[in-house]
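What follows is a set of notes on a single structure, which appears directly below.
Note that one protein chain of the assembly has been removed; the remaining protein chains are unaltered in position.
Letters A, B and C mark the chains as written, and numbering starts fresh at 1 in each.
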Amino acid sequence: MNGLLRIAVGVVAVVVVVMLNTVFVMWLERKFLGHLQSRRGPMRTGYHGLLQPFADALKMLGKEDLVPAAADRALFLVAPLIAFSPAVLIHVAMPWTEWFAKTASEIGLLMLFAVAALSPVGVVVAGWASHNKYSLIGGIRAAAQQVSYEVPLLLSVVGVVMLARSMRLTDVVGAQGVAWNIVWQPLGFLIFFIGMLAELNRVPFDLPEAESELVSGFNTEYSSMRFALFFLAEYMNVFTWSLVGALVFLGGWMGPVLPGVVWLALKTYALVLLIIWVRGTVPRVRVDQLLAVSWKVLLPASLLGAMITAVGVVFGPIVLVPLQFAGVLTLGWVIARLGNDAGEAARAVVRL
Amino acid sequence: MDEAILAFTGFLLVAVALGYILIAIPRSLAPREPSDAKARAYECGEVPVGEPWVRFHVGYYIFALAFVVFDVEAVLLFPWAVVLHKLGLVGLIQMGIFIAVLLLGLVYAWRKGVLEWS
Amino acid sequence: MTVAYHTDVSPEAILAGMPSAERPCKIGPGRIPCAHTTPGELLDMLRQLRDEHGFTHLELLTAEEMQTASDDDGVGAEPGVRMVYGLTRRSDRRTMVIYVALPDGALEVPSISSLWRGAAPLEREVFDLFGVHFNGHPALTRIVLRDDFVGHPLRKSFEMPEGGVSAETVRAAAASHGDAHLRADGTADPASIPGLDPALLPCPEPGFETERIVVHMGPQHPSTHGVLHLWLVLDGETVVAAQPTQGYLHRCIEKLAESRDYRACTALLDRCDYVSGFHTELAHVLAVEELCGIESTPKADFLRVLFSELVRITSHHTWFAAAGLDTGALTPFLYAFIDRELILDFFEEVTGGRMMFNYFRPGGVKDDLPPGAAARMVEYLRTFDRAVDEYEALLTGNEIFRARTRGVAFLDRVTIADYCVTGPMARASGVDIDLRRDQPYAAYDRLPVRVALGEAGDTFERYLVRIAEMRESARLALAALEGLPEGPHVSDGVPRTIKPPKGAAYRAVESPRGELGVYLVSDGSAQPWRLKVRSPAMSNIHAAGPLCAGLRLADVAPVVGSIDIVMGEIDR
Partner (left out) sequence: MIGILKGMATTFGHLLRPNFNGDYPATPKVLPERARMSLKLRLDDDGVPLCKSCGLCERSCPDRAIHIVSSKREDGPGRVLERFEVDMGLCMYCGLCVEMCPSAGLEPSGDFEVATARKEDTHRVLWPSASTPSDARRARGDSDDVTAEAVTT
């Protein structure tokens, strides 16, 4: 019984911490994006708008919960839960579960991906159930996105598993004593970051809700707290995946002088800021381009990266780093070429 | 009981309960004034034309099939990766052959034009 | 356009040599040759002018109420409408106008949409506002007013129902109108789309074929630039057909102008193209000056160029902002609006308005520059290129943006001529037209105008041309400021109440969207008899149909964005 209580308290504590971080990420997104764009961002609620997410939540609570008449009512109502629950559930695979539940996260990394793969199902269901053409297209895009990014994302961490000789996130962090995995696995990190953006439906891969094409995509018909759940899930996932990135590639809680939790927070929020920074800079890709990049570039590259690591593991790390960096450069070059070679080769210079 | 399963169940319960509570609060707080216009699908303020639930053209059907193959393969790589240091060169070659076959399949699909959104 | 035309034959001589051209005359105090013809001979005559004499550009298609009281130019003894067709020859930029008089009871004329597809929406507008019937038109329905509207408001005999139309009437009419389209499941019938080929609609018969869906894009859509409405027929994500409709921002500017004096018309026309108000103002003021024989002062000419170019920059800022948003990038919007705000500050300081300037006046401009403004503008314009460099750093080299726009939506020269496309959109396809150079107005003949010209004609090229135009406009504005002559900003002797003599004038300026013209007819009173704005964006947007067909859904927004439309100018 003691164990049960310990686990219950632990779970609630973790969820509270995660929720607070999510709220902070929401505020950070607006603030940082604002400053990238020479704006102030939220200023009115609380110090520099820190309470803005709470104000938004309060507003959402007072909004009418609408269900389109022609929608598939049951699916429409349950879809936000399908999208939201995995965002919370995913933390079962995080190292902190080990604090209160032994043997909890032995296959942590794989568990992580397994749970994360559930979230897009909610988006697809929401898109279909809404009985709205924009939502439908958004939902179908979400599925397209998942089939394109799941594989490279999975393969990008295979190398990390080889180096750590375990799928447990604690071991993965522990194996980064000499140097962070980003040094051993730069190619893996690049693919992981791109895949993570896609997994999160963040710019440049925010296709399911692409507002310039689909109004609001899969959540067009959602209002009130059901909309907020999608919103919450998105930001919770941003935090979670940044945390994963920090654990897997940036050495987790390892670092000198400062306590481990500070290091982990610093690294996590560095990744959060990077995600927002990318959002503040780049346009959105098209759905066919997304599939093409992932299948023709990222999939072979991630397979290759895994094999390079395998060679490194067998023959010693001396070959690993240069090969990985060569991979990064090639990948960057290919992506640059993709942009420049799209369309006709004939290019006219603007004459004056 | 295994603590891993307990933790999983705990998280699942909290996740669903939290989502449900959040949805349930507006029921008492929010106003309810249903109308035909609100219940109609939003299509840029116009009356929608035709039905959205049709035999919709999904351009990535074959991708989805290839996805299943590669996803299973990726999961297969994980246990291999954990024990690679024990398997050594033999394991590397074995997996190398496996991945080569897969890559060959990918190249074939690519050449066949499957990897084009249609 | 490989055929070489004989440009040595003047339009006057051509009209004199045409048996179908009756009563050759001149409009716009002797500037534009014109002739009358009959409905029966119209089509052949226009075809002949287009194919044999090189008048390939349909610049103007409108109508005006016959001035029954007039007898001095022998026009219109009997009440009715006369059609006005303005054609331009690209090679020497000469324009001619063909009139077709249609007496009441016989308001019928052949549609010329077989010659120019771009004529179809213009004819719908004339049908809507004047009630002229066009024989052979593909889909002759109302374009700016509701389908159930009664009457044709630009007819002088039109009378609004007592007390106007109440909100209840509108709601009731809209409701019954909507219900007519509704099917049992609450959705509308696809067959009720006006002017869309039924063959493109969803296939009804069962089978394994995928079905097409019809989607409204706009008017309430985050990326349709105001209230543009596009019908999209989609097969998956592929656009099978796209058809723009308009009318959501119709504010009766042309009707209002008929009961306002010429000065107040300037204020109204600010609202026409609200992103570059100076251009609509300028075209109107030039037309009034031509009708009245007023000359503006050299200083006013330079100030007109200065503000035309500055407002072109701000208009392109708006376009650039949208170009980013349409492809999903948020930041270009805000960076462009920073510089736009800085220029709007200058506008506010000089004219008193940030967007609605009401600054140009017949004979000059309203006010001189306030002290110090010129120096600050020079200072700003000297560093302007740096701001554009920043925009380009965001999009021009960005791999995703290039992948999204390069090779997308090629616009060829045939389509350009067919839809009467002008402006940067035409120039990006290598059509070298620019009124600032070809038909200089204000002080453009005294300033070095360089025309940005592209070649490929895809979305990216349209982007490049506009970026180049921003830099050029800043350069031109700087040149206008540095060459600003001394002297009065408005000429003396312009009467407080302007009453131009009877006649008509047509003046066009190069707006950021293309050739923006004002066709002004005076009956000698203080209010215009007819004021027609030749809207470049209206011609351009109807080319969106052929441009978008075959693209992905995601391409529609950037492509429509690259047309750069302002709904206020399209609907007026």
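Going forward, a contact is a pair of C-beta atoms (placed from the backbone, for glycine too) under 8 Å apart; a residue touches a chain by one contact, two chains touch by 3 or more.
All figures in this text were calculated on a predicted structure; none of them were measured in a lab.
Although one chain is omitted from the display, it touches the following shown chains in the full assembly: A, C. Check A:Thr281, A:Thr309 or A:Gln324 against the missing chain and you find that the one touching it is A:Thr281. Considering the full assembly, A:Arg39 is the residue among A:Arg39, A:Lys63, A:Arg165 or A:Lys296 that touches the omitted chain. The residue touching the chain not shown here, chosen from C:Ile400, C:Val421, C:Val465 or C:Ile541, is C:Ile400. Checked against the hidden chain, the listed residues C:Ala283, C:Val350, C:Leu381 or C:Ala452 yield one contact partner: C:Val350. Residues 32, 34-40, 43, 277-278, 280-282, 332-333, 335-336, 339 of chain A touch the missing chain (whole complex, contact as defined above).
Although one chain is not displayed, its contacts with chain C can still be listed: residues 256, 260-261, 263-265, 267-268, 270-271, 331, 335, 338, 341, 345, 348-353, 356, 358, 366-367, 370, 390, 393-402, 496.
In this text, only the chains that are shown with their structure count from here on.
The chain pair with more C-beta contacts between its two chains, of A-B and B-C, is A-B.
Here C is the chain whose Cα centre lies closest to the centre of all protein Cα atoms. If each chain is reduced to the centroid of its CA atoms, chain A and chain C end up 46 Å from each other. Within chain A, contacts with two or more other chains are made by residues 69-70, 133-134, 215, 287-288.
Residue positions of chain C touching 2 or more other chains, listed in rising order: 185-186, 213, 215, 221, 237. Against chain C, in their complex, chain A makes its touches with residues 33, 36-39, 69-70, 133-134, 137, 203-204, 206-207, 210-215, 279-289, 335-336, 338-340, 342-344, 346-352.
If you check the complex, the residues on chain C that touch chain A are 185-186, 213, 215, 221-223, 234, 237, 324-331, 334-335, 338, 394-395, 398-404, 406-408, 430, 450-456, 458, 460-461, 464-465, 467-468, 472, 552-557.
Residue ranges on chain A touching chain B, taken from their complex, read 3-4, 7-8, 10-12, 14-15, 60-71, 80-81, 84-89, 91-92, 97, 100-106, 109-110, 128, 130-136, 140, 143-144, 147-148, 150-151, 154-155, 158-159, 161-162, 165-167, 215, 220-221, 224-226, 228-229, 232, 287-288, 291-292, 295-296, 299-300, 303, 306-307, 310-311, 313-314.
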